[in-house]
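Comments concern the structure below.
Up next is chain A:
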Amino acid sequence: MILVWLIVVLFSGGVLAWIAARWNEAAARWISLAAVTADFLLSLELWRKYSAGAHFLPNGPWLVDFNAEWISIPLAGVNIHLHLAMDGLSLLMVALTCLLGIMSVLTSWREISQRVGFFHLNLMAILGAIVGVFLAVDLFLFYFAWELMLVPMYFLIAVWGHERRIYAAVKFFIFTQACGLLMLVSILALVFAHHQATGVYTFEYADLLNTPLSRGAAFLMMLGMFLGFAVKLPMFPLHPWLPDAHTEAPTAGSLILAGLLLKTGAYGLLRFVLPLFPEASRDFAPAAMTLAVAGIVYGAVMAFAQTDLKRLVAYTSVSHLGFVLLGIYARNDWALEGALVSMIAHGVSTGSLFMLVGQLQERTHTREMDRLGGLWATIPRLSGIAMFFAMGSMGLPGLGDFVGEFLVLMGTYYAGHFGLTVAASVGVLFSTLYALKFIQRAYHGPNTHQWKIQDLAPREALIFAPMIVVLLWLGVYPQPVIRTFQPAMQAIQQFSNAPGEAPPR
Partner candidate 1 sequence: MTAQDLTALLPFIVVSAACLVVLIATAVRRSHAVAGLVTVAGLTAAFGLLPAAASVAPRAIGASGAGALVVLDGYGLFFIGLILAASVAVAVLAYGYLDRQEEHREEFYILLLVAVLGSMVLAASSHFVSFILGLEILSVALYSMCAYLRDRAISLEAGIKYLVLAAASAAFLLFGMALIYAEFGTMNFSYLAAQMTAGAYPDRALVAGGLALMITGFGFKLALAPFHLWTPDIYEGAPAPVTAFVASVSKGAMFALLLRYFSSTSAARLHGVFLVFAVIAATSMIAGNLLALLQNNLKRILAYSSIAHMGYVLVAFLAAGDLGPEAVTFYLVAYFITTLMAFGVVAVLSPAERDADRLEDVEGLFWRRPVLGALLTLALLSLAGIPATAGFFAKFYIVAAGASSGIWRLIVLLVVTSVAGLFYYLRVLVAVYSQPAESAEPAPRLPLASGVVLALLGILIVWLGVFPGRVLETVQLAVASLRF
Partner candidate 2 sequence: MIGLLVRRNLLFILMSLEVMVNAAGLAFVVAGAGHGQADGQAMFIFILAIAAAEVAVGLALVLLLYHRYRTLDVDVASQLRG
């Protein structure tokens, strides 16, 4: 039942905040903050309970399971269940969602002044939908939550964004919706293939797992689903929506966009594409990995080319998520573990980078690097924190990203793709380029424009404290995170390996 509570708390928090905003806006902020923190505590409590010995429930590799009737059409034999389930992977993802949720509410404390109620309604709706995506195990429910994520995000960008927000919001919506529909077609094809084989319509993840599929059909279905997820995890050719959406979204929006929405793509690949179509993904793996490496290098170079701070950080996400994709398709233990750790680390480090740029924009009303410069003198504390996270996103050892990237690269190397590993390492090298350019242009150099701005108030600095702690903790002692993910990864490995082939050790 706790799973349903996770979602209900968020949605009800949003509605309450909207209503409360009628009278005073601060109340709305407090309500949504309370809702998200409550959720965060719930997820932590779950983690404490299950991280120790992850014991499985009888019906598959889930820690917690909730199943209820939803749409049942007895005549046609279709019964769609409200089936929520949580395993190591979704547990961590939900925790990340709540953490970034708290951050987004805090950062928008001062930034969003008009229409606060509606803003928090949308914010909570997105978080609720994302938690829904991470927990849904019934394919129809998954698709329902997947589409539901788009609408509030669209509003967030379109109403509270910056100059070219309409263009960015529409572009974001169409990109994701187009591939979402493709995913719908492949889900349905899978369901009907299952119907042919077993005579029953079901969207249940467990039943669909081993539907006998012909090679060609399986590949097409896999491709449809892969595209649906690849657009969300901006894979190389499908990424142009990301920089626009990020630059135009308000800080909280881009924080959630970078921190969470990109992860749903990766989560989808891990949870659905790999296990459901084992042979097809094995054949497709080399192509996907090349695209991933292309994404890493291209993202890094493009980040280097940008002059707008937010676009720069957006392109870094393209590069980092390239690593995650590489890790997922290298299909061995280290790579998968590395993909997960870099997912969480990226969420934290890029999220904070966005918050920093947001704070900077709030103070200097510009994002153009050429107009900034020499800020270290006036705002030492903000620049120091920016330096820390820039180092993080550069993959400096001792911080979360490095652990993830190192494991991914090791996994790729072990999977025999020597060329790809070299190219990816060059990608890492390029990441130094943009990280240092970010620091140099914004904070170092002469203070040509005589910026006299007020540094981070202690309260604001407090927001970054947990993020710094998490990133350091991930870098120095990622063991608890790895242990929680271990059983879930075993399950995914075991599903996604064709019966004949032993999992690469």
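How these were chosen: all candidates are chains of the complex that A comes from, given by their letters.
As a working rule, contacts are C-beta pairs under 8 Å (C-beta built on N, C-alpha and C of every residue); 3 or more make two chains touch, one makes a residue touch a chain; residues count from 1.
Everything numeric here is computed off the predicted structure, so don't read it as measured data.
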item: Touching chain, any copy counted, for chain A within the complex - options 1 or 2; value: 1
item: Partner candidate 1, residues of chain A touching it in the complex; value: 70-76, 115, 140, 143-145, 147-148, 150-151, 154-155, 158-159, 166, 169-170, 173-174, 177-178, 181-182, 184-185, 188-189, 191-192, 195
